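Note that this complex is displayed minus one protein chain, with the remaining chains in position.
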Amino acid sequence: MISLELYNYWVVIFLMMAGFYTLIVSNHLIKKIVGLNIFQTSVFMLYISMGKVAGGTAPIAAEGIETYSNPLPHVLILTAIVVGIATTSLALALVIRIKESYGTVQENEILELDHISDTGPQA
Amino acid sequence: MSSINLLIDIVLLTMLVFTTIAIVRSRSLFAIVMLSGIYSLLSANIFIILDAVDVAFTEAAVGAGISTVLMLATIGITGYEQKKRRTISWIAPMVVVVITGAVLVYGTLDMPAFTDPSAPIHQHVAPRYINDSPTEVGIPNMVTSVLASYRGYDTMGEVIVVFAAMIGVFSLIGIREKKSEPIHAEPPARPILQVMAKFMIPFIILFALYVQFHGDFGPGGGFQAGVIFSVAIILYTLTFSQQDAMKLVPPWVLKRLASIGVLIYGGTGVVSMLKGGNFLDYSVLAHDPIHGQHYGILIIEFGVGLTVACAMMLIFFAFISRGDKNP
């Protein structure tokens, strides 16, 4: 049963690494942001998995219920999700500005343009 | 955890894995954004299975709703297709990722078993929240009482983060006014959508208000309500036009309301200091500490909802005003 007991954590690690891989390999800035979001959500899932208690219910007090799952990770992740959308929107705004200034959102083209402007047009 | 729940959990997690593989492999940006919406919705389902109803609600509204809309607006500006990938090898990143993953998997072998009630995370401060919060704060939803009362500082910082993100988006891309275009230049081109949107928007707003003021008793609260409220306006913007929406909720009003939301939150803390308590100590707000807690949570949740709703609408307006047409 050990594999089933750790299945959640392993899926979390897989998602985290998939997001990390997308972040490194992809050339398009929006795909990088999607990769970051996958990474972020996998961390959320790690926290929520740790908060689950066997036989517990959602942490809303009701008659006749003894065990509740741990509310603390829920609170932390609730705030993290909202902070996540704030950072995502800021990142997307940066992408739009990059598109307007450089005319592209492909990383290699941006780096080339930067290189040209660093070394000057005569180079 | 009953075995059927465990089964659902495993099936959903496996679906999540396949969605992620599809995201990593896909080349069309539109498909990637849509799949990331599906990813968020699936993870919201998993959060429900793991008893985190408030988190699931937020993830469904934020991850599958607002963030997908914002990404669609962005790819409407930057273009739908990825160009051919630069010729970097995928082997080195893959090696890095596999090694990191293997180390992390090795780390999980020492983790306490899933759903183990004697795990360290359940030992320290959590029993206090679970056992005492219904009597100390007096509301059944423990997540709301921890969020708004015990850890009120965190939530205030978070509201300020949302506010700061709004300011950041505005300093990067402001709302472009289109003065030359006359309002209602063309007849309504989407009659079915417009009729349906008109019908749905009151229900969405009603639901947002319910979530806002029922957050003490059930899942919900200011963040979810703010996001749902802004979704109503986003629906209006998408089915009608941006000019119409900006006439309905002018950006200058939204900017002031967003600041007022933060002020309400901070002001509640200052008032409780003036009444002799600590910052954000709601017990002194009324004669009875329980009533004081109740008033305090209602007021700050209102501030949170106001700021989040206005900030999301403003960010959305800023994004779509950059494109040539509505996404």
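Quick notes on this one:
First chain written, first letter: the chains are A and B, and each begins at residue 1.
Note that a contact is a pair of C-beta atoms (placed from the backbone, for glycine too) under 8 Å apart; a residue touches a chain by one contact, two chains touch by 3 or more.
Quick note on the criterion: contacts and distances are computed from a predicted model.
Among the names given as "Sodium:proton antiporter", "SoxAX cytochrome complex subunit A", "ABC transporter permease" or "TatD family hydrolase", UniProt records the absent chain under the name "Sodium:proton antiporter".
The chain not shown here makes contact, within the complete complex, with B. Per the touch definition above, the residue from B:38, B:193 or B:263 contacting the chain not shown is B:193.
Residue-wise, the contact with the chain that is not shown comes from B:203, picked out of B:203, B:217 or B:279.
In the full complex, chain B makes contact with the omitted chain through residues 190, 192-193, 196, 199-200, 203.
Following the convention adopted for this analysis, only the chains that are shown with their structure count from here on.
For the pair chain A and chain B, the distance between C-alpha centroids works out to 13 Å. Residues 1, 6, 9-10, 13-14, 16-17, 20-21, 23-24, 29, 32-33, 36, 39-40, 43, 46-47, 50-55, 58-59, 62-63, 66-67, 70-71, 73-75, 77-79, 82-83, 85-86, 88, 90, 93-94, 96-98, 100-101, 104-105, 108-109, 111, 113-117, 119, 121-122, 125-126, 129-130, 133-134, 140-143, 146-147, 151, 154-155, 158, 161-162, 164-165, 168-169, 172-173, 217-219, 223, 308, 311-312, 315, 318-319, 322 of chain B touch chain A in their complex.
For chain A in complex with chain B, the touching residues are 4-11, 13-22, 24-28, 30-31, 33-35, 37-38, 41, 44-45, 48-62, 67-75, 77-79, 81-90, 92-97, 99-100, 105-108.
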